[in-house]
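Submitted below is the structure of interest, expressed as structure tokens.
Omission of a single protein chain aside, the complex is shown with its protein chains in their original locations.
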Amino acid sequence: MISGYLDGLGMVLQLGTLLAIAGGTLLGIIMGSLPGLTSAMAIALLLPVTFGMPPVAGVGMLLGALCGAGASGSIPAILLNIPGTPSSVATTFDGYPMAKKGEAGRALGLAIVASFFGGVASMIILSLLAPPIAEFALRFGPAEYFSLSIFGLVIIASVAGKSLLKGLIAGLIGFFASTIGTDPITGVGRFTFNELSLLTGINLLPALIGLFAVSQVLKDTLEYDPHERVKESTHRIDIARPRFLETLRHWKAVVTGVLSGSVVGPVPGAGGSIASLVAYDQTRRFSKSPDKFGTGYAPGIISVESANNALLGGALIPTLALGIPGEAATAVLLGGLMIQGITPGPLLFDDQGGMVYGIFLAYLVANFFMLLIMCLGIKLFIRVLTVPRKQLLATILVFCFIGVYGVDGDVFNLYLMLGFGVLGYFLNRYDFGTAPVILGLILGPIAESNLRRGLQSFQGDWTPFFTRPISVTFLVIAIGLLALTLWQNYRAGKQVSASQGSGV
Amino acid sequence: MQRDIGKPLFDLFLLIASAAAFVAATALPEIEIVGDLSPAFFPKLLSGLIFLFAIPCLIKDFREWWMVRSVASPTPQVVKVRSVAQWLFVVLLLVGYMLAFERLGYIISTASFTFCCVLGLVILSGVWGEQTMAQRGKSVLGALVFAAVLAVAVFYVFNNLFEIPLPA
């Protein structure tokens, strides 16, 4: 193994390879910071470029894009309350409030360092434990996926905001929206209205951009008032620097993030989108001061961002160890590996010389480049906030259009985006929240299709959902967490009614 | 607390929409696959739950609105009208941008959208009315330059550099 790493090191430590990784990382950072443009897009664009390169350089470039995009999603989430990918939704919960307090630089500094720690930790986990974790992921059948999605849906209670009932309604709206399209089991069209674009259902991306970016811009336009521009909250640029010590002080949040990313991230299909939400949920639940979450509290940012880059390592586990990509980005990456003649699977970990170690090291190097580029750019990112409001609003909308149109090239997605934008605006305004909608959209299809797939393959028998060990574990935890939330809510409700009137 | 008739109205909207969705779901075809639930099962369940949960929300929000009603609203109406005008303006502008996106091509549609958006906000927010002629000229020119530069730069960077095809 040591000699393998030495061979791998030899492949990585070449000028061409290092430049390729740096270039990939830079492109990933740019793409990831624009709402809607995803790491999958960045990797696909780089794919033809990597053909002529030696394998480790080519794969390193693609991994750089993956890593860069994973980290830079936090930039718009923190500065503008706009998550560019589902996995940075949770970054907005504490990142944006902190930025609103004028500490955007601190939030970014925490996010960058947490991303870096998450990425490096997940690389270590990937290199040591990939095969056993991949085997664990294989034990997920319909029953386990169903229970996992129920476990995930309980998170709605955590992100619901003021009213649990309204948060639940928002989640159900998202879930209902996810049933639009061709039925996954029978193939019947549901609510498709003969629209070709709806045959495969509502795309997550336009919904996400609409619910978060467009709704936020609409809120800002409503509140737009050039007369009160001289507010006190001048953004301090001098505090914008990477925050190693502060991040380390919240090491528990880092560990929670890394664990969530590495355990939930490898589950194909579900993991990537919810790992960071799981991390946020767990960190908050086991925190001594859960009230501080949502107000710009450092551990909230740290756990989410470390989960965010740890889940990339997590997602690479089934991709490399089994050849099973979990979502779009790793699917493109898999294509890139295969074109290079690298066949992922258990054999990759056994032979092919230093190849697999070269890939690990390239991923590690990508994390360092990510840290470097983000640290150099941090003061630049903050300048976004000094752009005059009206120009900024117009520019955000222009980029939303590019993100939504650029990925699938379908104008229908723009209609969806605007529809979800208006819906999201009202949901936020009337305390329903938009994060539960996204959770419903992501987890709804997993819950529905796996319940029905399970019933189909168990021939109508419900018991396996409650007897298979992993499945029942998730269900028990889900019910426990739900009960805990209800109890906490009940107690908090009592306290509020005791001191009625303090209000919003 | 602000008085907002929109709150109970939105609950009412959810109530009606979920009822409509439930009715639409009952029209879905029934297909029998051994053990499987029908394709209509989840849509019916979900819309039914939304309907049920929306009822208490409506009652609560309506009562709150009713109670606040008696207290005089301190918010000056002028500000509200202006805000809503800005909001509606941007939504309508977005619809126009969307429709023009592929028909007029990226650069023209984006430049006009950006120009209208920036200038429209200047006018609607009331700044325009306070400006002298020279300042107005500057606003228009500024918006024009900003719109043109943004549209062309973005088109060049994405279409040519990143090879993400945009409508020409």
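Note that the chains are named A and B in the order they appear, and that numbering of residues resets to 1 at the start of each chain.
Convention: a residue touches a chain if its C-beta (ideal position, glycine included) is under 8 Å from a C-beta of that chain, and two chains touch if they have at least 3 such contacts.
Convention: contacts and distances are computed from a predicted model.
Q: Refer to UniProt and select, among "Phosphonate C-P lyase system protein PhnK", "Tripartite tricarboxylate transporter substrate binding protein", "PDGLE domain-containing protein" or "Stage V sporulation protein AC", the name of the complex member that is left out.
A: "Tripartite tricarboxylate transporter substrate binding protein"
Q: Going by the contact rule already stated, which one of A:V332, A:I396, A:M417 or A:L441 would touch the omitted chain in the full complex?
A: Of the listed residues, the one touching the omitted chain is A:V332.
Q: Consider the whole complex, including the chain that is not shown, and state which of A:Q340, A:T434 or A:T485 touches that chain.
A: Answer from the full complex: A:Q340 touches the omitted chain.
Q: Of A:A90, A:A298 or A:I324, which residue touches the hidden chain?
A: With A:A90, A:A298 or A:I324 as choices, the missing chain is touched by A:I324.
Q: What does the interface between chain A and the hidden chain look like in terms of residue numbers?
A: With respect to the unshown chain, the touching residues of chain A are 40-41, 43-44, 47-48, 51, 137-142, 182-187, 189, 196-200, 203, 268-269, 318, 322-326, 328-329, 331-332, 334-335, 338-341, 343-347, 407-410, 412-413, 445, 449, 453, 456-457.
Q: List every residue of chain B that touches the chain not included in the displayed model.
A: Contacting residues on chain B, toward the hidden partner: 34, 163, 165.
Here is the rule we go by: only the chains that are shown with their structure count from here on.
Q: Any idea how many Å lie between the Cα centroids of chain A and chain B?
A: Their C-alpha centroids are separated by 24 Å.
Q: Write out the stretch or stretches of chain A touching chain B in their complex.
A: On the chain A side, the touching residues are 31, 37, 41, 45, 163, 165-166, 168-169, 172-173, 175-176, 179, 183, 185-186, 188, 190-191, 214, 217-218, 221-227, 390-391, 393-395, 397-399, 401-402, 405-406, 409, 411, 414-415, 418, 421-422, 426, 429-430, 448, 451-452, 455-461, 503-504.
Q: Within the complex, which stretch of chain B touches chain A?
A: 1, 6-7, 10-11, 14, 21, 24, 28-29, 31, 33-37, 39, 42-43, 46-47, 49-50, 53-54, 56-57, 61, 83-84, 86-87, 89-91, 94-95, 97-98, 101-102, 110, 113-114, 117-118, 121-122, 125-127, 146, 150-151, 154, 158, 162-167
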